[in-house]
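In this view, the complex is presented without one of its protein chains, the others remaining in place.
Chain naming follows the written order as A and B, and within any one chain the residues start at number 1.
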Amino acid sequence: MSILEIRDISKRFGGLQALDNVSFTVQQGSIKALIGPNGAGKTTLFNLVSGVLEPDSGAINFNGSPIQGLKPYQVAACGIARTFQLIRLFPRMSALENIMIGRHVHSRAGFVAGMLNLPWTCREEKEIRGKSLEIMRFLGIEGMAESEANSLAYGQQRIVELGRALACEPKLLLLDEPVAGLNMRETSEMAKLIVKIRTAGITVLLVEHDMTLVMNISDEIVVLSYGQKIAEDKPLGIQKNPEVIKVYLGEEDA
Amino acid sequence: MGHRTYASIPFFDGMQHIELLSQYLVAGITYGTIYAVVAIGFNIIYNATGIINFAQGEFVMLGGMTAVMLHTLLPLPLAILGAVIITMTVGALIEIVFIRWLTSPAVLRLTIITIGIAILIREIALALWGTGVKALPYFTGTAVTVISIGDVHISPQVLWVISISAVMVVILHFFFTYTLLGRQMRACASNRDAARLCGISAKNMVTLSFVLSAGIGALAGCVVSPITYVQYDSGTSLAIKGFTVAILGGLGNSMAAIAAGLILGILESFSIWVMPTAYKDVIAISILLLILFVRPSGIFGNVEASRLKEF
Partner (left out) sequence: MARNKYLRIAIFTACVIAIQIITSFAGKTPYLTQLTMAGYYSLVIIGLTLLMGYTGQISLGHAGFFAIGGYLSAFLTTYNLIPYKDKLVVTWLAKTGALVMRQDLYGRDILAVQPWAACILAVLVTIAIAYVIGRPVLKLKGHYLAMATLGFGTIVYKIVLGTGLLGAADGLSDIPGFRLIPGLEVSGKAALRIQNYYIAWGLVILGVTLLTNLIHSRVGRALRSIHGAEDAANAMGVNTSQYKQNIFILSAVFAAVGGVFLTHFNGGIGPSEASIMKSVRYVAIIAIGGMANLWGALSMGTVLNFLSLRGYFGSYDDAVFGFILVVIMLLAPEGLLRTDLFRDIRKRFQHKPSQEEQSP
C-alpha cells in the first residue's frame, strides 16, 4: 500500500524550475531514498511534503488524503515528521526537552491547563517525559538527556534530531541527509538505526549523497536531476541504469 | 512639529473656498517635503547599514534648535551652517561611539539602541533649552509677507523649504551617481564584502551615511522652523512620520520617498476636514500600520527584494 503519493509535482522559483512534473510513490514500511546531484530539487521536494512550501501544481497524497498546502504543524499532526539538512535543534534546551517537543502532537495541555497546573497535566507531563526517555533508550542516547543541545557533538545532535522526529510517532519519517558530516562509524550506526526504525513499522523517505548507505539500506531509489525524475527502481537497477550513470559521470561518490 | 493652527497665521483671514483648499495643499506640500527629507535620511543609513536610525527625527530638531542658539551670536546663514556642521558631528559621534565598535551587530538591536539614543538626545535638548518653542526668523520677509500666485497666497518660507529640499535631493543624487565617494557608498550598501575587497572602507562609509543623514535633517530643521517652530520633543513624531514615508515608498528608495512624503503631507493636511486636529498624527501611524500589514515593501518597493532585506 502506498503511504505517500507524489503526483505531477512542479515548483518554480523565479527563473528556476526546481521540480518539473515529478511523480513517485512510497510503499508503506519501506525505506525509499531520493538521490541526485546538488540542485536536483530534493530538499525542495521535502519542503513541499512537510508543508514549508506549496507546489505550483500537482498533488501530494498521504494515506490517500491530499496534504499539499497544509501548514507544517498540520502535516506533523497527520503523521509525518522530518529532520533537517542543517541541524535545527532547539539550542538552549536539553536533549530530552528537544525530544519532548516531538510529543507535542500527542499531548493536549493548553494555556489554561498549563497556568493552573491541573493534576491531569502533571500526569501528561510524566507520560511525555517517559516516552521521550524511551525513545532515547531506543536510540542509545539516554545518557545525554540533560545535556544542553548546543553542547553535544555533531553526531550526537543528529541522533537527537532523529529522536525528536520519532517522538512524533510518525507513520512517515523524512530524513534530510541524515549522515551528512558523520564519519564512517557514525554513518554505519545511523544506518543501523534507520533499519531499526523501519522494523518498528515506520516508513522512511530519505535524501542522501552517501551512495554506500543508500545502496545498502534502501528498498527503492528515486533519482532526480535538474528537477526531473530520471529513474525509480531497486538499488541494483539504479546502479545499472545508463541515465543515472550519465548524470553522475564525473561526480565523486560521497 | 509646532502646534500652531493654520487659523493663527495672519493671511488666512477671510478666505474663499478655493483659496482655503490651496492653503491646505501648500501646507501639505510643506510638511510633506520635510517628511520626505527625514525619510531620505532614514534611507541613506538603511542602505548603508540595514538599520533604522530612530534618532533621525532628532537631527531635524537639533538643527533647528542649534541654529536658533547660534543665531544670537552669528548672522543667519552662518548660524545655519554652524548648526548643520554641529549636527553632522553629532551624527558622526553617534556612529562612532555606539555603532562602530560592535562586531556582528544584529539589526534589531541597533535599531533599539537608536531609540535609546533618540531619547537621550531629547532629554539633553530638554536640559539645554527647556520646553519652550523656538524658531529662526523668516529667511526673507516676515511672518506676514506673502507671495501671490493668482488666488493662492503663500509665504516665501514655503518656497525656501521646497527649493532647499529640492537642491538637497539633486545634490544627493549627483553625489551618489557621479562622485567616486557616492558610488563607493552604493557599492558598500549593495554588497559589503565585495566592496571591502575593492579597498573601500566599510566603516567609514557607515560614518559618512550618518553624517549625511544628520546634515540633511539639520538643514531641513532650520528651513522649516519659522513655519512650524521646533521644541525639544519635535523629533519623535517626525521620526515616526519619516519612517512611515520611507516604508510607504519602499525602504531604501529615496525617489519614491519624495512622492510618498508629499502624499502623506497632503493626506494629513486635508484630514482636518474630516476629523478633529487632535487626531491628525493618527493618520500617519494608521497608514504606517496599514502598509506594514498589507505591503511592507511599500508602494514602489520590490516585494522579493524587501523579503531578502528583511532582517
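Things to note:
Here is the rule we use: a residue touches a chain if its C-beta (ideal position, glycine included) is under 8 Å from a C-beta of that chain, and two chains touch if they have at least 3 such contacts.
None of these values were measured; they are calculated from a predicted model.
In terms of the touch definition stated at the top, the absent chain reaches A, B within the entire complex. Only one of A:Gly58, A:Pro72, A:Gly155 or A:Pro235 touches the absent chain when the whole complex is considered: A:Pro72.
Mapped onto subunit B, the interface with the missing chain covers residues 49-52, 98, 100-113, 115-120, 122-124, 126-127, 192-193, 196, 201-203, 236, 240, 243, 247, 276, 278-279, 281-282, 285-286, 288-289, 292-293, 296, 310-311. Although one chain is hidden here, its contacts on subunit A can still be listed: residues 50, 52, 71-73, 75-77, 81-82, 84, 88-93, 97, 100-102, 104-105, 107, 109-111, 113-117, 121, 124-125, 128, 164-165, 168.
Convention: only the chains that are shown with their structure count from here on.
With each centre defined as the average position of its C-alpha atoms, the distance from subunit A to subunit B rounds to 51 Å.
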